[in-house]
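Every protein chain except one is present and positioned as in the full complex.
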Amino acid sequence: MSSTAAVAAHGAHAEPHALGFWRTYIFSEDHKMIGKQFLFMALFMMSIGGLMAMLMRWELAWPETQVPGFGWVPEPFMYEGAIPPNTYNAMFTMHATIMIFFVVMPILVGCFGNFLIPLMIGARDMAFPKLNMLSFWTGAVAGVILLSSFFVTGGPAAAGWTSYAPLSAVPIYTGVDWGQNLWCISIIVLGASSLMGSINYITTIINMRTKGMYFFRLPLTIWSLFITAILLLLALPVLTTAIALLLFDRLGGTHFFLPAGGGEPLLWQHLFWFFGHPEVYIMILPAMGIASEVIATFSRKPIFGYRAMAYAMIAIAGLSWIVWGHHMFVSGMDPVLGSGFMITTMIIGVPSAIKTFNWLGTLYKGNIHYTAAMMNALAFVAMFVIGGMSGIWMACTPVDMYIHDTYFIVAHIHYVLFGGSLFGVFAGITYWYPKMFGRMMNETLGKIHFWITFVSFNCTFFPMHILGMAGHMRRIYNPQQYDFLKPIIPINEFISISAFVLGAAQFLLLANIIWSYFKGAKATENPWYANTLEWTTPSPPPHGNWPGPVPIVYRGPYEYSSPGVAEDYLPQSQLLEHSTGAANKRTH
Amino acid sequence: MAPRMTASTAKILPLVAPIRRIRSSGSSAGGDQSERPFISSAMLAIMMLIASEMMLFSGLIGSFLIFRLQAAFWPPPALPRLPIAVTWVNTFVLLSSALTMTLALRAAHRSRQRLLRRYLLATLALGVTFLAVQGSEWVRLVAHGLKLSSGVYGGTFYLLIGCHGAHVTAGVIWLACVAMAAMGGRYNARNAGGIEVCAVYWYFVCAVWPLLFGLVYLM
Partner (left out) sequence: MLEHMYFPHDISTFGPQIDRLFLLIFWLVLVVWTAVMITMVVFMIRYRARPGRKAEYIEGNSRLEIIWTTATAAILIVLAFMSRSTWADIKEHGPPGDVFYAVTGKQFNWEFTYPGPDGKLGTKDDIIVENELHVPVNKVVRIDLTSKDVIHSFYLPNMRLRQDAVPGRIIHVWFEATETGQYEIPCSQLCGFGHSGMKGNLTVQSQEDFDKWLKDLYANPPAPPSATEGASPK
């Protein structure tokens, strides 16, 4: 493309700061800066979502008592620090909405997608840099809209992140008026942001790969982001439809979800989960890609079954469209249909298992270096196994009848989303931090953060399986109102204490990010001796990504410990003058 | 802080091996000058936008079908019928705009500037006509008592048809921009990308309509 060449010429000469403050840091069109913007937005939102989690845990362990230090919060949010039920409902709604839409998605897709795609495929920038900038700022506006709902009368949305109608469709049912409307608007705006992002990613990956970068030479991270972008592109419009109908019910006097006017409450659930299941894979696939990258690098071995890994992700993406009914087994859906969804859900477990086995295969006969990034990636695998396996109980319709809407589900969600996605995020941040900021993160601090997080994470979320088995419903603010839940009060207290440790440990991550930015050791071009293209340019890369020409690719991304060379790595762009043939063979 | 690797230097040392030079394409020029992509980025982007829009319409149509198939009476007895005859004509108007668009595209590919302008303006006029007829019919329907809040019948009608109308409006605005650029002689056989992308979007808008017409008006 001619524009690529133009950027190239530009990239070779431009000074990093020639654009001035505003164009460099705020309205930047550089994919690397946009990626960092997404990262910082997400970290900020994470602190808010995390605070809410802490408050909820206090409430669940010591219900209807005053939260220490929160006496200043005005009524009706809190009463001298005590949390009333509607505030509790608002908190879990906002906690989940923030964590899903404004933390996990912006980091995995927004930050890593933007930062890594051009660098790993050998492009100077995204296909549409302006659109990319717009995507971030649209997302930021969505975040502001969501946060502003804390300040409207009636408080923020309180119908759960799933916003089941009719609860969410009529203000008097929750007592929330503009809070819910703002929630709807925010998610629609965020959808527009993701749409721009995903169009950009797909176009870039299809059209901007450097010479020799065939699809089957793409790093698995890029594969995962590519598939994720396709899922986003196709899933989000369905959510937009659902939310548009909901907004019309709330503001336009329609009755789409209200049986009184001929509406159908279950329609919301079908639309929402048709989006919702692909959405959960949107939140895990990039983490799977990151884990594959990190595990291969630090095992100093090719990823086991590269193609199987790519095909497994494609299979997951395909199957994720036909399993949504597993969220609705007890909704009154036809039981025969329920059985169909059970079978598809069991089948979607297969590609997930394939991936796990391949990660294990990658470790086999490796030469494993335990860096902080590697530890987080290994934790990702271990935790994802637990999260995926708890899915089997829930996929089994008769068992789900008992554990649906209990803490068993909460345990599952957090094993896949915290244990999976967030450990993947930690691994990714630690791994690419040198490339992003030009400095190494502190390994010791990183390992301390890892161990505290790993232990307290399991102490927090593993016992939730037991709560669920005891029948503890989710989304209740005082479990002690029920006699049959009396025996598990101590477990709730244990969970809350672990959760506080878990929450506090995240300050270590924040501290490490900030400290290393100023004090970390200067990063070399390729500190991990990795193969992929982002390590062939200075850390951080200049505007235009490579000071010289864009590298050409001669082989797959995981040629570690290749018998053809003395070193245990062989960059994708390394041209071997003398060769055994094996090392230079065109693997694709 | 970097892990200990077996590599002592970052440079790759060749092993003792049969010496065979790899015939590399491009050599020092780097990967920038890669071949022209099979399909231009702009075209790819618009096709993905359309894929996404198709999911949006699928959501709406799916919802509509659920209501339609559950309803005992459709339309409900007290509500006005939809204007079928006028809309047949209007359907014809929109579909012929797809034809003029094709002709405009062909003119652009042959660098026939006058023809191009004429067909673009014709397309634009047909699009505006479609919108005007739809608008006036909406006004009449509202006057006859079909409101957004008239049950799911009114709700789905305004939402589905309105959503399509919004897409036509966006298309018309885009067409106007393209027509303006064409006035300035922007497009020719070698530079027709701008028109092609716009045409694809316009085809999409035209193609969705018969489906909606069939479902909402005729079924």
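Letters A and B mark the chains in the order given here, with residues in each chain numbered from 1 onward.
The definition used in the following text is that contacts are C-beta pairs under 8 Å (C-beta built on N, C-alpha and C of every residue); 3 or more make two chains touch, one makes a residue touch a chain.
Please read all numbers here as calculations on a predicted model, not as lab measurements.
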{"item": "Candidates A:Ile354, A:Ala373 or A:Leu576 - the one touching the absent chain", "value": "A:Ile354"}
{"item": "Among A:Phe21, A:Trp72, A:Tyr364 or A:Phe518, residue touching the chain not depicted", "value": "A:Tyr364"}
{"item": "Of A:Gly49, A:Gly143, A:Gly212 or A:Pro302, the one touching the omitted chain in the full complex", "value": "A:Pro302"}
{"item": "Residue among A:His31, A:His404, A:Lys435 or A:His449 that touches the chain left out of view", "value": "A:His404"}
{"item": "Touching residues (missing chain, whole complex) on chain A", "value": "84-86, 88-89, 158-160, 164, 166-167, 170, 172-175, 258-261, 263-266, 299-302, 304-308, 330-332, 335-336, 338-339, 342-343, 346-347, 349-350, 353-354, 356-358, 360-361, 363-370, 378, 381-382, 385-386, 389-390, 392-393, 395-399, 401-402, 404-406, 466-467, 469-471, 473, 475-478, 481-484, 487-488, 560-563, 568"}
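Note that only the chains that are shown with their structure count from here on.
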{"item": "Centre-of-Cα separation between chain B and chain A, whole angstrom", "value": "30"}
{"item": "In the complex with chain A, residue positions of chain B that touch it", "value": "1-7, 10, 12-15, 17-22, 24-26, 28-34, 36-37, 39-41, 44-45, 48-49, 51-53, 55-56, 58-60, 62-63, 66-67, 70-71, 147-149, 151-156, 159"}
{"item": "Complex contacts: residues of chain A adjacent to chain B", "value": "1, 4-5, 8, 122, 124, 127-128, 195, 198-200, 202-203, 206-213, 233-238, 240-242, 244-245, 248, 252-256, 261-264, 267, 271, 274, 298, 300, 367, 369, 371, 440, 443, 521, 524-529, 546, 548-554, 564-571, 574-581, 584"}
